[in-house]
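Here the complex is missing one protein chain, while the rest keep their positions.
Just so it is clear, A and B label the chains in written order, and each chain counts residues from 1 on its own.
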Amino acid sequence: MPLAAWVILAAALFSIGLYGVTSRRGAIGILLSVELMANAVNLLFISFGRYRGDHLGQVFTLFAVALTVAEVVIGLALVILLHRVRRSDVRVDEVKELHG
Amino acid sequence: MSLPIELALVALFTPAAMAVILALVPPLRRTGRPAAWLSVLAASISLGASVWLFADQLGHPSRDLLESVRWLPHAGAAMANVGLRIDGISAGMTLVVTLVAFCVQVFSLDYMRSEPAADLGRYFTYHSFFIFSMLLLVLAPNLLQLFFGWELVGLTSYLLIGFYFKKPSAAKAAVKAFWVTKLADTGLLLALVVLYTHTGGFEWTSHPGAEVATIITLLLFVAVMGKSAQFPLHVWLPDAMEGPTPVSALLHAATMVAAGVYLIVRTNPLFAQAEFTREVMVWIGSFTAVFAAVIACVQTDIKKVLAYSTCSQLGYMVAALGAGSVMGGYFHLTTHAFFKALLFLAAGSVIHAVHSNEMSDMGGLWKRMKLTTIVFVIGSVSLAGIPGLAGFFSKDLILEGMLESGHTVPWLMLLGAAFLTAFYMGRVLFTAFFGELSEKAKHAHEGGWEMQLPLVLLAIPALGAGYFASRFAGMWHLEYELHLNLEAGAASGLAILGFAVAYVMYGRGAPVATPAILRPIAKLAASGVLDRFYEGLYRVLGLKLAGAVGFFDRYVVDGLMNLSGYLALTAGQKLRRLQSGNVRDYVFVVAFAIFALSAFGILR
Partner (left out) sequence: MIDRIAFGVVALLLLLSALRVVTSKNLVHSVLWLGLTLVTTAGAYLLLSAPFIASIQILLYTGGVITLMLFGVMLTRRGEDIAIPNESSEGGRALILSLATFGLFTGAVLKTPLPQEAPPFTGSTAELGREILGPNLMAFEVLSVLLLAAMVGAIVIARRRDPGSQRPSLGLRIEAEAKSQEGKS
């Protein structure tokens, strides 16, 4: 099994996530896409670690997973706050207070 | 660090510290008299240190100390040094400055009594600051530090002339003094630049070659003409009399205006290399001496008489230095500081008593103010050069130097000035102090002890300083020998004659009438022809130049400024669209940046 196959798979996953992040309108939709991208990166770590022949990739993935969880927690808290302020579906393009 | 250096540091920084404290602690400054006493305390400490320093120097006449630290480091080497140079010349001048400053401050305690407390504090703050600035100049080891002191005394002069800044004439006089002296100071600045380019330093002992030395010294002399009020840049000095009288005594008679002469004495190694500059100095000095003396004869304001007299005496010093008689110039500077400060303070005492500057308001003051009259007589006689008093020795030395160097015409001019000096001083004496008691003088009385003590203190050196001439000359590594010959006799004779003429004309208490021959001169002096000339020059050249510069500034410089401002504004207007506030746009930008950075990393 060539390593290139795994890497291209991860790249495809990442690109799909990127598409989601840039096209979704809802905050939760964007969060889901970010999860996809993070997942692609984790897959990349594991693949490279496997072909290196040691545990370093797995260690790093473990840390990255924990980081992602923290990010999801904060992201969802923000979404809930936004929902309370807006009393609506959380559509990010409705939040324009920072426009110039 | 040796004892003299420590003493000089005390003398230098005690007034500086006091000035800083008074300036930075307004509640203390605004208390008025306590602040004044603190300033006097600082001045007396400074004086004490100077006396000690001078006495120490007298014990080691040939000592020449230099203590300096590197300053303005540039490319590994220091561009200049800052520090203290203590030799006979600076030690002597330090004593003169601190002694006169101390006397003037004590005098001011009474003279300025009626000022509001806040103004009194301000006045003494300036005075403390002046002592520091002047000593900085006097003790400077090189021209650069001297320049700093030079500018600082110019600033103090401005502040003190404009002390009554609510009075339009005082404010105008301050600006005029500042303007004229700054114009002249440009010469000093340029001299510094030339000196640095040719020698890589600011030492006055360097030898940049005769031509360069001539250029440098000519530039220096321009600055001297401004500071020491030489014709035609003397116009600010009479106006400077708008300041309080003690200020005139300290700055505009004894010390600050003498800074120009001191500069020449210090930089004499340079001047010695410049034949042409010294010739110029002889002629300008002699002409100023006569010219100012003539104008002094027709003034009716006692302070103006003394101001023109100062001009005239500074002319003597400059001429003497030009003729190569350093001892004459410097010694006259010293004795003049004492008797002219004495005269000004005595005049201040009179003004304080009769509340007027006009001599016609005075008269018969002898009957009311014995001490003031006595010291004024001492000062006048000393100034006129009557044998036996301080002024005689120094003036005789100058005249002798002129003749020795072969300047016969300037010598004659200075002799004439000596006659005129005695005449105008006699005129002041006989009209103001003798004769009928005038209306305003009826209630005149002596000031408090604060005013009397300085008069006595200054009268002593005005009387006796001449007898120490040879001691001083030893300290300054100069020759001094008193020749009682025909020339000395001629000068003294002319002085006595001057007093005699004055007695004949004014001795019977006649009103101050201008003698017929002097009337055209009086008219000329009153018309302020030089002021008009400067004004015309200013209108023709200055305003046109300013107009051209203004045009350039308004349409070219401002145009560029406005253009760049307009561009920035427009760009901002366009760019703010980027800040749509739309999170998805931002997300897209971030995503695109990731892509772009990856592309950069991969395709590089």
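Just so it is clear, a residue touches a chain if its C-beta (ideal position, glycine included) is under 8 Å from a C-beta of that chain, and two chains touch if they have at least 3 such contacts.
Because the structure is predicted, anything quoted here is derived from the model rather than measured.
Colleague: Considering the complete complex, which visible chains touch the unshown chain?
Modeller: Taking every chain of the complex into account, the missing one touches A, B.
Colleague: Mind listing the chain A residues that contact the chain we can't see here?
Modeller: 1-9, 11-20, 22-26, 28-29, 31-33, 35-36, 39, 42-43, 46-47, 49-51, 53-56, 58-59, 61-63, 65-74, 76-81, 83-85, 88-91, 93
Colleague: If the hidden chain were put back, which residues of chain B would touch it?
Modeller: Answer for chain B: residues 584, 588, 591-592, 594-595, 598-599, 602 touch the chain left out.
Convention: only the chains that are shown with their structure count from here on.
Colleague: If you average the CA atoms of chain A and of chain B, how far apart do the two points sit, in angstrom?
Modeller: Centre separation, chain A to chain B: 79 Å.
Colleague: Sort out for me which residues of chain A touch chain B in the complex.
Modeller: Where chain A meets chain B, its residues are 18, 21-22, 25, 30, 92-93, 95-100.
Colleague: Looking at the complex, which residues from chain B come into contact with chain A?
Modeller: Residue positions touching the partner: 575-584, 587-588, 591, 594.
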